[in-house]
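Heads up, one of the protein chains got dropped from this complex, but the rest are sitting where they should.
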Amino acid sequence: MSDAPLLALEDVSKRFVRRLDAAEKIVNLLGGNRREEVVHAVDSVSLGIREGEVVGLVGESGCGKSTLGRVVAGVHAPSAGKVLWRGRDVATMSGAERRDATLKIQMIFQDPMSSLNPRMRVRDIVGEAPRVHGLVSGEEVSDYVDAMLLRVGLDPAIKSRYPHQFSGGQRQRIGIARALAVRPDFLVCDESIAALDVSIQAQVLNLFMDLREDLGLTYLFISHDLGVVEHLADRVVIMYLGRVVESAPAAELFADPNHPYARALLDEVPRIDTRKRIFQPVKGEIPSPLTPPTGCHFHPRCPHAKPRCSAEAPALREIAPGRLSACHMNDG
Amino acid sequence: MTSLDPASRADPVPAVPKAAETPLRRFVSDYCDSRLAVGAALLLAVIVLVALLAPWIAPQDPYDLAVVSIFDARQPPGAQSMDGYTFWLGTDGAGRDLLSAIIYGLRISLSVGVASGVIAIIVGMTVGLLAAYAGGRTENLIMRVVDIQLSLPAVLIALILLAILGKGIDKIIIALVIAQWAYYARTVRASALVERRREYVEAAACLGLSHARIVFRHILPNCVAPLIVVGTVQTAHAIALEATLSFLGVGLPQTEPSLGLLISNGFEYMLSGKYWIAVFPGVALLITIVSINMVGDQLRDVLNPRLQK
Partner (left out) sequence: MIRETVLEVSDLKTHFFTKAGVAKAVDGVSFSLGRGEVLGLVGESGSGKTVTGFSLMGLVDPPGRIVSGSIRLGGEELVGRPEEAWRTLRGRRIAMIFQDPMMTLNPVLRIDTQMIEAIRAHEDISREAARERAREALARVGIPSPDERLAAYPHQFSGGMRQRVAIAIALLNEPEVIVADEPTTALDVTIQAQILYEVQKLCADTGLAMIWITHDLAVVGGLADRVAVMYAGRIVEQGPVDAVLDAPFHPYTHGLIGSVPSHNRRGHRLTQIPGMAPSLLHLPPGCSFAARCPRADAACNEMPALTELSPGRGARCHHPHLAETATGGAA
């Protein structure tokens, strides 16, 4: 196996533009000053994920985690930058090659209800894509679906039922079976256990770990639950307002976070072992992604902010082998 | 791969609450919650059956000039004909048995309503789906046309069209379709926009399914519920609209009298006390429209996801 990453992002950005509607254009004609709103949901992110690796992606709401996950999974095309799958630019692929790359990266969603089509039976939800793409022949589909359901711990006897007849955990398993049915190499899990009960979360996490071991899957695991990420991930990437602020092997990051935001985040996550602690929150609100602060996005909330921080955005630099951080303090 | 059998590692398979419950079965049981609505549905079924079976049920063929005699004109309800059978609802100005004329008129009213409804649904649905899925300029253009259309009264649109097209059952269906497709387009677009944002659509994109498949196999089936609701109510509107047009004399030709035309024809006799010629077709029209609307109301309650437990 080569050292080249299975999946690489090179300076990937994703912007969402809300265009002016007719009424606002008229307002502008009359001397108004309405502008298009641009959200830099993902702002030149570079990231490499090696085969078999589990990368945890954490950050606050709206920082662009889901958007990044969707760009990786091919649901959104990046506004700038390249997505490389096994070293090949996905945008320049065509036909069968592109389809294969699409199928190799699958996504597991957050909401176990809305991620399954309520009008389809389980056997169609799981069996549709392999049948359409000819991965299995018509008469084998039924057995294939059974195998996938068994694989995720569901009884194949339930395959003629509809999603509403299942509990949240079971629905999540159906979603996983649907993804596995196209034989992916890479799973993007976007808050895939956040909507589940604690006792069910453990079941689904175990399933992810079993699949990793048995099928050699690679994961981009998006979560706001640092406990889960710490348990599962080999490497953790922390985002703040569209940018990666720190990336490090999980053990090192949790032992000694470098970026001030990473430190604040780790401090504030309630943990079951710390009782009756005095919460010492970071001050301030999460800024709006429509008008991010200048320079380092974190400077209005950062306890170490210097004049330079509001003027100049810090670059993401290697601070130790395999560890990246974007903070001026590292320049000494 | 490890040597472990995956199935043995998998968690115990949890039981599933109930036996397979199809959405259809659930829908039927929810619908039957209201006795009134069940009654309305039964009534509607009878009305439709009567309309379908008109040639076999109606005591007389009101279009058969050999049977209709002008000497029987304007007989009150219960009168005997020259050939000795009873006109239960009386006769109209041309001597036709009113009961038979109503049954045949119902047939025409219903077929005009349903035919225009079905065509308008197909047109509106396609346009609405296209708008929602394409977005951008296409969507803007389509929706502005819909807005303009919806801001004009349907009667007005139909009147203008009929003035241009002339009389005839096909013409009135065209007019009704044009007057109504916009409602369906708006309904479908609204629900398609919601559905398009759901994660299962993203999942379908990840699975490499084609756009056509995503639109027609995944999004469309989830937009059907509001369409059915709007469809029932709009069909009732279409029937009323057709009656209005016929009443105004721009709808159907005299040879194919719908309920509206029967009312219109009977109207001139109202003042002379021969109420039945206009009133009985009016009652038939009223019952039909009310029963459709009641079914539509219950459908809305049952199919509304927000009210679902």
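For reference, chains read A and B in written order, and residue numbers begin at 1 within each chain.
Heads up, the rule we're going with is that a contact is a pair of C-beta atoms (placed from the backbone, for glycine too) under 8 Å apart; a residue touches a chain by one contact, two chains touch by 3 or more.
If you're wondering where the values come from, they're calculated on a predicted model, not measured in any experiment.
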Per the touch definition above, residue among A:Ile49, A:Met120 or A:Val228 touching the missing chain: A:Val228
Among A:Asn33, A:Thr92, A:Thr274 or A:Thr291, the residue in touch with the chain that has been omitted: A:Thr274
Contact residue for the chain not shown (choose from A:Glu97, A:Asp197 or A:Asp256): A:Asp197
Missing-partner contacts on chain A, residue numbers: 60-61, 167-170, 197-203, 205-206, 209-210, 224, 226-228, 230-232, 250-251, 264-265, 268-282, 285-286
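We adopt the following convention: only the chains that are shown with their structure count from here on.
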Centroid distance [mean C-alpha coordinates] between chain B and chain A, Å: 47
Chain A - residues contacting chain B, complex: 22, 70, 73-75, 99, 102-103, 105-107, 109-111, 114-120, 128-129, 132-133, 150-155, 158, 160-162, 165-167, 169-170, 175, 178-179, 182, 203, 206-207, 210, 213-214
Touch list for chain B against partner chain A, complex: 1-2, 4, 6-7, 9-14, 16-18, 20-23, 140, 198-200, 202-209, 213, 218, 221-222
